[in-house]
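Heads up, one of the protein chains got dropped from this complex, but the rest are sitting where they should.
Moving on to chain A:
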Amino acid sequence: MKHSEKAEIFNKDEAKVNWHDKALWYVREKRDNSAHKVQGWEYLRELGSGIKANVLSNLDEYLIQFESNAKKNGIHVHWASNAEEHNEIVNSILVKHDAKKVVKSKSMLTEECHLNPYLEKKGIEVIDTDLGERIVQLAKEPPSHIVLPAIHKTKEEVDVLFQEHLGTKPSQGNPEYLVSEARKHLRNKFLKADVAITGVNFAVADTGGVVVCTNEGNADMGVHLAKAHIACMGIEKIIPQEKHLGVFLRLLARSATGQPITTYSSHFNKAEEGKEMHIIIVDNGRTEQLSREDFRASLHCIRCGACMNTCPIYRRSGGHSYDYTIPGPIGSILSPGKDLKKHSSLPFASTLCGSCSNVCPVKINIHEQLYKWRQVIVKEEKQPVIKKAVLKTAGVVLSKPGLYDFAGKSARFALKNFPKFMIYNKLNAWGKARDLPEVKNDNFDEWFKKRNKDG
């Protein structure tokens, strides 16, 4: 289904849309306030962008350096070219440890690779331990936002969900009660887990360690209690040196939630005594995106979600309307690179207002890439017959002043004289909720000619 169709369905419940919009706008404003407190914020963004550009230009070297340093620390390093390989590697590690219970700390990469259903089919229990992730997992839904995965759910909806799955008492959505019940439930899962899987926010080439940012400390709890830790990362998560963390940690939390820093920035440099640590480095289409000059900067993304919070379309259409692991503006430039056909409506789910590019902590030119994807999609994907005919004809008319004059006059004549039913009908999407402009006078060309004759 196209984004517009899904968004239309989401918009049937206007009160919910208003609530969703306000919740995300609140986060966007928190981000503004927090960024205002950092002197040289715009310079920091520039720096972040520059470091990422360096990383992407020398990715091979940094990755090899990272692997070599990680191995020196006793970490097992694996390489996966796609989602399937990634999942198989995870499974092989689980088999080795005879693991039946896995706790996971939020990782969009494992979502992208559809790891959960893969492992569940093998009889393994996978528990997402981030509260929002756990909520959507119980609801059997994918996250609708990369930082606020359950932002589309109200407290009351969570209440019902917890009653059903965790046996809680009805509380009319009392957040303190629900969070404490979730904590008890998750503690139990942490204690019994064999293996902990985490994502990676930053992989540091010169130390071979990784950094995971969470607000709930769930990555720490998982890793410290389990026998083995598997960290899954996309190849673009590399930063050259540990000192660069100072740039990215400051940018990430402020852009994501308006916090000065995430509550936990956990550094994992080697396995604890008697335990194992694995890192899986995943490509899954990233080198292909890197090869596209116009779109390579999309790999700067540090997954803060700021573009989603600011996007007026995302706020009013909900993350699920995008039908991709990473929704919103950044998802709309990443997804066509993965499957142009399936995601061809996403670059059009934007007014190109440019706010996404302005909030992006690593200065990805998101709205310009959306414009560029549109040109690619129209060339490579079959277009709706009417849309194509209208726009192609417009191209011809607008290149010939005589035709344009005739078309303009005809349109104005129609608007002025045609009966309403001919103008407001199913073919006219504009007129469904909006009036068309009223035509009263001459057009400007006619006015100008008359004035010059009279003058």
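Just so it is clear, a residue touches a chain if its C-beta (ideal position, glycine included) is under 8 Å from a C-beta of that chain, and two chains touch if they have at least 3 such contacts; residues count from 1.
By our rule, contacts and distances are computed from a predicted model.
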Candidate names "Deoxyribose-phosphate aldolase", "Fe-S oxidoreductase", "ABC transporter permease" or "Na(+)/H(+) antiporter subunit D"; UniProt protein name, chain not shown: "Fe-S oxidoreductase"
Which residue of A:1, A:64, A:95 or A:436 touches the chain not shown here: A:436
Missing-chain contacts mapped onto chain A: 3-4, 7-8, 11, 14, 17, 21, 25, 28, 31-32, 35-36, 38, 41-42, 310, 312-313, 316-317, 348-355, 357-359, 371, 374-375, 377-379, 387, 391-392, 394-401, 404, 408, 411-412, 429-430, 432-437, 439, 441-445, 447-448
